[in-house]
Every structure is written in structure tokens, then in C-alpha cells.
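Structure incoming, see below.
Only a single protein chain was left out; the remaining protein chains are all shown in position.
Up next, subunit A:
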Amino acid sequence: MSAESDMEYSDNDGDDYDYYGGQDDCDMETVDRSKADPEHFIFSCLKVEEVEKLLNESIELLSNSLQITPSLAKVMLHAYEWNAEEIINKYKENANDVLVFSHVKPRVPSIQGNSSRTVCAVCANTPPIHKYSALACGHYFCNDCWAMHFEVQIKQGVSNTIQCMAQDCEVLAPEDFVLSHVTKPALRERYQQFMFKDHVKSHPQLRFCPGPNCQWIYQAWVRVGARRVECLGCETLTCFSCGAPHHAPTDCATIRRWLTKCADDSETANYISAHTKDCPKCQICIEKNGGCNHMQCGACRYDFCWVCLGDWKSHGSEYYECSRYKEDPNLANDNQHAQAREALKKYLHYYERWENHARSLKLEEQTLANLKSRINQKVMAGEGTWIDWQYLWDAARLLKRCRYTLQYTYPYAYYMEVGPRKELFEYQQAQLEAEIENLSWKVERAETTDRGDLENQMDIAEKRRTTLLKDFLEFNTNNASSSKV
């Protein structure tokens, strides 16, 4: 989605987005819908400065209650995944354990005789005694070597975990020690940037938005199962738990497997990603330019399905068969070669549909942009106000949300075991798919579609979507109670 801010009708800017990239009205109906949405997930989208403030609060809290430097507090928070409370409790029990676990102190006190302050063990130079320094482990090295060591480490992107230079010593250099040796301003800045990034990455309640060049950071309190977060800046949909693109109803492990598989098999699968197909009836070349999979040949008016090229009539509203992959029952008797071929066929079946919906989503964004300009034209021409056409806009956004979920049902189905549960899933998937294509068809021809008819279709599609998610989003039943807060 692109420029939403230039929408003329947009009079409620403060609330100008919902999870799927649209603006949300604050009326009761919308609020209820988001509550009924099985994907509903509480999170916030923070700016860098806000996160810095948040981290500083933890650092201050710890440094005040343990009477330690903020620099040391950072080392400990990093080691304990930012759980200040846990550190404070454990510190009261056994301070030494906490210091050792955080690598502030060495496990065993080092033998002082080991570290000479007459010859530096790293550079073999002999600077005067005041030009040596050491961490809590007492391994003294000359300040020039420390500076070089930090420079090399920072340039390699290391920040919170720079170790002492002595052999087998795991003691970490805290920020103030590093900065007392690093003088180049650019290097100091890089060190602090890396440190911040590392803090966010090690913090269980934070995650960077993976959108390109995006600076926003998500904050949430649950990190298990497919959890949808949407960026305020770039509108990317991400799973908070794993950082992959949001993927319900598929779970985190499965989507990782699927994406890896698709990357590995992209060669084999590439041939299907063509943008054009021949009309199955008159063979004229048709380019797909909308997201709808219900195609109509401009030449012969034949209605067919873009995915399977079958007659659209056979995709009747009762049972949309095209989404279901039929396993060959004679498979077990076949030889290995045939099984491999069958495996590829199965994969391609799911991949083709996955890819196709991804492409439809992109095309429907174009539809959305076109729709906006069409509505603007109508408003300019005095054919009603934006309020009158709002339903069309809502329909297009709902279509996007439904199709997104539909796309991510395919990896789920691919890995599902054959059985009644898979049958139920594919039945619901087929129903969702059918309603989405109906909706897509109507949205593309919105001006000639009856408003009541369209709104009815929206309702049906969204119901199918939530039903499927309610039944198959794993954490709804299994993981909700075990999530760590």
C-alpha cells in the first residue's frame, strides 16, 4: 500500500491504519471485529528514541538498586535477557554468581603473575607501568593494544561481547572500559549503534521491523506462535515470534521450512510464474492484470480459473475444488522415480497456488490505487462524497486481508498429514478461496455491483477467514497459556 495520507476522505488521521494496511473507523462494529479477529495481538510500534528510553529505564533501575555503573548494568542485562528483576533477586542471593554468569568477573580468579606490567604480552612492547590496563580478571595489556583490539572488534560488528585478550578468558569489556580506549569519534558512534542493535535483538520483548531501511521497532509480550504485527512506518506484516513475514495459520517452524524449500526449489518452480496464459478455449494469450483468479477471455468470453485453467462454472460456490490437491491412491505401489515425480507434483500444486496468491495480492494493490483515483474522480464529478464510496474502499482492504491469509494456508496444507483434519482444512480453505474470488470479481467491477450485494460478500469472506483461523491457529488451543510474559 502506498500513499494513504493523501486520501481526501481521511478525516480520522489519528487512527489511520489497521493491521492490514487500511484506515479503521472507530465505530462499535470495527472494534468488535478486531476483537473477534483470531489474529488479534497486542503490540506497539516504537521509534528508536522511545526504545532507547525504555532500555535506559531498565539500566537505571538496575544500576540504582545494585549500586553499580550503568555500563556494568548493561553487561548484566544483556546476559539476563533484560530481566532486571531476576538479576536483582539473584544478586541478593549470590552476587558473585551473577557477576560470573554475566562475564563481568572470571570464573576462577586469574593468576596475577601471568600478566606482566613490564612487557605487553600482545605487542611485546615495554611501555611504562601506567600505560597498562585490565578488566576485572587482572589481565594487563598495554592501552595501545586494547585500543587496537576494540577497533578490530567494532569493525567486525561486535559490541556487547568483546572479550579480554588473554587466552581462555571470557571476561567481557563493559562500555566505559571500551570507550576509555577508543578515541576516534566515528568508531565510538559505530560501537554505540551496534550496541543498540544488539540490545534490541537480545531483548525478548523487542523486534526490529524487517522492512527495507525501516527504523521502527515492535514491542510485545508474547513470543510464541504466529503473532501478527504491522509496522506503522512501512506497513510490513511480520510475525513477532519469529521475524518472518506474518504467516497464520501456518506456524513459525513450518513457515521456515516452507520458505527454505521454496528458495531451494525455485529453479524447478520458476516456469510456472509466468504472467500470461493462453485462454483454454480459444488459445488467445491473456495477461493477468487484476488479482482475481476468475478470468474472462476478452475474445471468446469464456469464464475460466487462472490457477487450474478449468471452467469457472465447475468452481461453483458449493465446492471450490481447485485448491485441493488429490494424492494419487496408487502411489504406494509405484517405484521410487514415480514417487519423486509425485512429490514434485504435490509441491508444485501448493507452490503454484502460494505464488499465485502472492501475485494477486500485488495486483490487487494496483486495483486499490486505481480504485482510489476512480473514487476521487466520482467525488470531483459530484457523484456523492467519499463517505458514499467508503464501502468500496473497505471491500478492497478486506479482500487484501483475506487473500493474505489464504496465501499462507498453502504451506500449512502442504505439510499437513492426510486425514480428516486435513480434509476439514482444505474444505474450509476451498470455501475461503471461492468467496475471495467472488469478492475480487465484484470489487473489480464495483461500480456495476449492487452495494448490498458487495457488503454481503464481504461479510461472507471475512467469516470464512475467521472460521478457518479459529479452527487452525495452533496457539488458540495449545500455546496460549504457556506463552512467556
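Here, a residue touches a chain if its C-beta (ideal position, glycine included) is under 8 Å from a C-beta of that chain, and two chains touch if they have at least 3 such contacts; residues count from 1.
The rule is simple: contacts and distances are computed from a predicted model.
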item	value
The complex's invisible chain, by UniProt name, from "Actin-related protein 6", "Cytoplasmic tRNA 2-thiolation protein 2", "E2 ubiquitin-conjugating enzyme" or "Dynactin subunit 4"	"E2 ubiquitin-conjugating enzyme"
Touching residue (missing chain; options A:N96, A:Q167 or A:S373)	A:Q167
Full-complex contact with the absent chain, from A:C45, A:V100 or A:V122	A:V122
Given A:A95, A:V152 or A:A253, the one touching the chain that is not displayed	A:V152
Positions on subunit A contacted by the hidden chain, ascending	121-124, 139, 141, 145, 148-149, 151-153, 163-169
